[in-house]
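Omission of a single protein chain aside, the complex is shown with its protein chains in their original locations.
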Amino acid sequence: MMTRFTIALLASLIALPAFAAGDAEHPQAPPQGWSFDGVFGRYDPQTLQRGYLVYEQVCSSCHGLEYVTYRNLAEPGGPGFTMDQARAIAAEHLVPAGPDQDGNTTDENGLPLTRDGIPADAIPSPYANDLAARAANGGALPPDLSLMTKARLNGPSYIYSLLTGYEPDPHGEEQVGLYYNSYFTNHWIAMAPPLSDGLVEFPDGTEGTVENQAFAVTNFLMWASEPHLEKRKRMGFQVMLFLLILSVLLYMGYRRVWADQH
Amino acid sequence: MSGSETTHPDRRDFLFIASGAFGAVATGAMAIPLIDQMNASRDTLAVAQIRVDVSQIPDGQQVTVEWRGKPVFIRHRSARDIEEAREVDWERLRDPQPDEARINPEHPELLVMVGVCTHLGCVPLADQGDYNGWFCPCHGSHYDTAGRIRKGPAPENLAVPEWVFVDGSDDAVIEIG
Partner (left out) sequence: MAHESTYQPQAGIEKWMDDRLPVMRLVHDSFVDFPTPKNLNYWYTFGGILTFCLVAQIATGITLAMHYVANDTMAFASVEHIMRDVNFGWLIRYSHAVGASMFFLAVYLHMFRGMYYGSYKAPREVLWILGCIIFLLMMATGFMGYVLPWGQMSFWGATVITSLFGAIPIIGDPIQQWMLGGFAVGNPALNRFFSLHYLLPFVIFGMVVLHVWALHVPGNNNPTGIDAKGPQDTVPFHPYYTVKDAFGLVIFMLIFAGFVFFAPNALGHPDNYIPANNLVTPAHIVPEWYLLPFYAILRSITFDFGIPFTDIIFIKAKFLGVIAMFASIGVLFVLPWLDTSKVRSMRYRPIMRFFFLIIFLPACVGLGWVGAETPAKVLYQQGEFTYYADYFEGEELTTLTYDTAEERDHAVESLVAVGTEVEIRDGTPFQFQMVHLGLILTIVYFAYFIIIMPLVGIIETPRPMPASIAESVLPRSSASAAAAE
């Protein structure tokens, strides 16, 4: 009798994320799907390592990862680098430094002081601030990627589609400093096609196609947004199992208690 | 329902005990995250070990670095400092400890200590006091060149944190903590 409004309510809940997304094409997941989807979803450390390589060699020239630290690369449920590898990666990068002993915040060329990174450092943006980033990119701001897969609807599929979705404008139009991408809202994006076949060579022998690069870096960015996903899903399974058993026990208890009343 | 089923009082008891136990476990499990969140977070733990290049400290000088929210003195002791520290009849000190127990024997010049007075937590001043070591201005504790308490109210020597030379750094970099 009253179940019908529960159904209606739940239906309205589920229908909620169906927001209009401009006239962009609906993002497509890659053919192999996402290993992190589903109840038992996990990350593949090899893919995450390849993804880090793509980020490092391509994305990091414009985008930072301000909420991801080098030590995260060695934490469980992630790319599975060793702590020494993470330390070495950190040391290869310069991060903003505090004032030196004389109180200077800039070097003799007037540039902000930097030092070698340590594992505790966040992966910095290549730009000093947003305005510098805009100035270097024709007015467009390359966003930080730490949360990108959660900041877009169907995040992972959207990013994968965007990275593989560059094509000539079907009407033959061209715009200065903008590139046609059927998955981007209103189709014209300021980011030049970042990937090309063979741009990144994977040491593990995976072919360096655009699709493989996009797939790897999307996995990496998903991990960057949701580093505790594996732990969350594992714990979730245990919690659900526990609650199911408890609910059976309580239902049996309920039937017992009420037996004399029915 | 009813009728065909026979009543087992045991089962009712079992059900209640089992449900109660599960409920208690559930409550406990829900409390764990709420309590554990107050423990040091991962970013705090990530800087619980720090690495310092000690190869550039001039003879007879010290640097102060911050470690776990406290100052750590890293002193490159002069030959005279070491000599003074070893001349003492350490067994008669308030907190008896030979100089060798407070340093790495292969690098006796390097003294690493938490720069917090063991009396009431002030930061002692270097190169002061009656023993050419450290002097705490708060209540007048004097430490020698090995950081041992020699005079004043402090009960213990300045603490020596765990530290090691980092592998492959050619004894230039130490890791504290």
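All chains are identified by letter, namely A and B, in their written order; residue positions are counted from 1 within each chain.
The definition used in the following text is that a residue touches a chain if its C-beta (ideal position, glycine included) is under 8 Å from a C-beta of that chain, and two chains touch if they have at least 3 such contacts.
Keep in mind the model is a prediction, meaning the values are calculated, not measured.
K.L.:
Name every displayed chain that the left-out chain is in contact with.
P.N.:
Touched by the chain not displayed, across the whole complex: A, B.
K.L.:
Using the definition of touch stated at the top, determine which of A:L131, A:A151 or A:A192 touches the missing chain.
P.N.:
A:A151
K.L.:
What residue numbers in chain A mark contact with the hidden partner chain?
P.N.:
2, 4-6, 8-9, 11-13, 15-20, 22, 39, 67, 72, 143, 146-147, 150-153, 155, 185, 225, 227-228, 232-233, 235-237, 239-240, 243-244, 246-247, 250-251, 253-254, 257-258, 261-262
K.L.:
Can you list where chain B touches the absent chain?
P.N.:
These residues of chain B touch the chain that is not shown: 19, 23, 32-34, 36-39, 41-44.
The definition used in the following text is that only the chains that are shown with their structure count from here on.
K.L.:
List the residues on chain B that touch chain A in their complex, please.
P.N.:
On the chain B side, the touching residues are 1-2, 5, 7, 11-12, 15-16, 18-19, 22-23, 25-26, 29, 42-43, 46-47, 51.
K.L.:
Which bits of chain A are touching chain B when the two form their complex?
P.N.:
Residue positions touching the partner: 69, 71, 75, 118-120, 242-243, 245-246, 249-250, 252-253, 255-256, 259, 262.
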